[in-house]
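Starting off with a structure, shown below.
All protein chains but one are shown in place.
This part shows subunit A:
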Amino acid sequence: MQPQITVILDNGASSIKAGLARGPEGDDDDQPKGNSRLIPNAIVRSKGDKTTYFGHQLERCRDYSALHYRLPFEKGYLVDWDAQKAVWDGVFSSEVLNVDTAESSLLITEPYFNLPNIQDVYDQFVFEEYEFYSYHRCTPAATIPFGHLFQAGGPSPPECLVVIDSGFSFTHVVPIINNQIQWYAVKRLDVGGKLLTNQLKELVSYRQWNMMDETYIMNHAKETCCYVSTGFFEDLETCRSNPKKNSIVREYVLPNFSINRPGRIRLPNEELSTTDQVLHMENERFTIPELLFRPDDIGLEQSGLAATVAASIALLPHDLRGMFWANIGLIGGSTNFPGFYERLSSELLSLTPVEYELQIYRSEDAITEAYRSAIAFVNDPAFSAHVVTREEYLEVGSNASRRKFSGWQSSSAPGDADISKITQESMIEDRGQPSRKPNRSRMRTTTAPGRRR
């Protein structure tokens, strides 16, 4: 009795992307994008409203000032199960997905390098608490090869690709060969949306208004005003030359919840009333996202994203590296900064070896990209081989999931049989084929100027 419905939960630290995928015989053709619900993964207490909102209820909040967040995730890993259960109860209830969990299958995402003791608790909740019929647990990057992120490069997804997943807690560089994550080459940069928002709160609190408690407002300010600059010192000079009026400075008008007006950037020549409070965002606009590329600006002893990508690819088999440089994909909310793609392209170009092409793919919606790829994964006929059913779990416990879900514990080292097979194939390929050249009409994004071989 296979369940008809699969619940898809892209369980992130900042938000859960939740939705339903009906079976292959269902009507999923008319939802190619997959309408996911974006649910804040937090229990939020609003002092102004004097209420507590669980997950999706946050949209009912009127007063967003001084919101107190309780997040189930700590440093990227699920530690607070009480809070997570509270949010999940709401997601499965009639208010959001309206699904009977005992009759459904589940696909849930976990962080990279998830700890084995935490993985066991995932199993316990899925089977003992929610009683799902079957489930599959994987990382967001593992679903990407089934989706459409690399669609512009060719009809079928590439065999070797790199996924850069920049989310709330951290950023990972994940190389994948033949749908298998190469764990020995996965690298983690401890800069994510949370660190950027906190750094912005600190800077603004020191220089202007005390915003240390205003996570929601500063997060919104970060998403509206910040961008990644391609010339850091040039922009710094521009700001310095004329602090009040230059092309970079923007004024962010703080929201006024008593009259229900959200925060926004001040338009040119807009009149402000005397009660409006304004944040001057000048070099904060680009020094904050700069931390993704230079974490040592605040003393974090890690190299920036471009150097991390280069270090990760350098760990991979020599002959395949060209394919990896040519297939880099971006997912995750923190890749949404304007200018992120251009900056990453220019930094990576100088690190790419001369004989290889560089090609970066991005999605129209980086936040839901993993979710949409997961829908495609669920509808793939091979999916049913990867799920663990409740019966199996009740018989053998968590060993069932340790066997079936390929994780870092069972990772293959370099020099594996699979990889050497591809190496031989690719050697024949590389000779003749121009591989993924940028000048294709189906290309969605503008690319960095192609390198000549």
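One rule holds in what follows: a contact is a pair of C-beta atoms (placed from the backbone, for glycine too) under 8 Å apart; a residue touches a chain by one contact, two chains touch by 3 or more; residues count from 1.
Going forward, contacts and distances are computed from a predicted model.
**Student:** Identify the UniProt protein name of the omitted chain, choosing among "Vacuolar protein sorting-associated protein 29", "Cytochrome c oxidase subunit 4", "Septin" or "HIT-type domain-containing protein".
**Tutor:** So, among "Vacuolar protein sorting-associated protein 29", "Cytochrome c oxidase subunit 4", "Septin" or "HIT-type domain-containing protein", the name matching the hidden chain's UniProt entry is "HIT-type domain-containing protein".
**Student:** For the chain not shown, which residue from A:Asp49, A:Asp63, A:Glu159 or A:Asp213 touches it across the whole complex?
**Tutor:** A:Asp213
**Student:** Touch as defined at the start, partner being the missing chain; which of A:Ser93, A:Ser258 or A:Ser346 qualifies?
**Tutor:** A:Ser93
**Student:** In the whole complex, not just what's shown, which of A:Asp63, A:Asp297 or A:Asp365 touches the removed chain?
**Tutor:** Looking across A:Asp63, A:Asp297 or A:Asp365, the contact with the absent chain belongs to A:Asp297.
**Student:** Using the definition of touch stated at the top, determine which of A:Asp190, A:Glu223, A:Asp276 or A:Asp319 touches the missing chain.
**Tutor:** The one listed residue touching the chain not shown is A:Asp190.
**Student:** For subunit A, which residues lie in contact with the unshown chain of the complex?
**Tutor:** Touch with the absent chain occurs at residues 43, 45, 51-52, 54, 68-71, 74-75, 77, 79-83, 85-86, 89-90, 93-95, 112-113, 115-118, 121, 124-125, 128-129, 172, 183-184, 186-190, 194-195, 198-199, 202-203, 206-207, 212-213, 215, 233, 236, 239-240, 283-284, 287, 294-304, 307-308, 311, 408-409, 411, 413.
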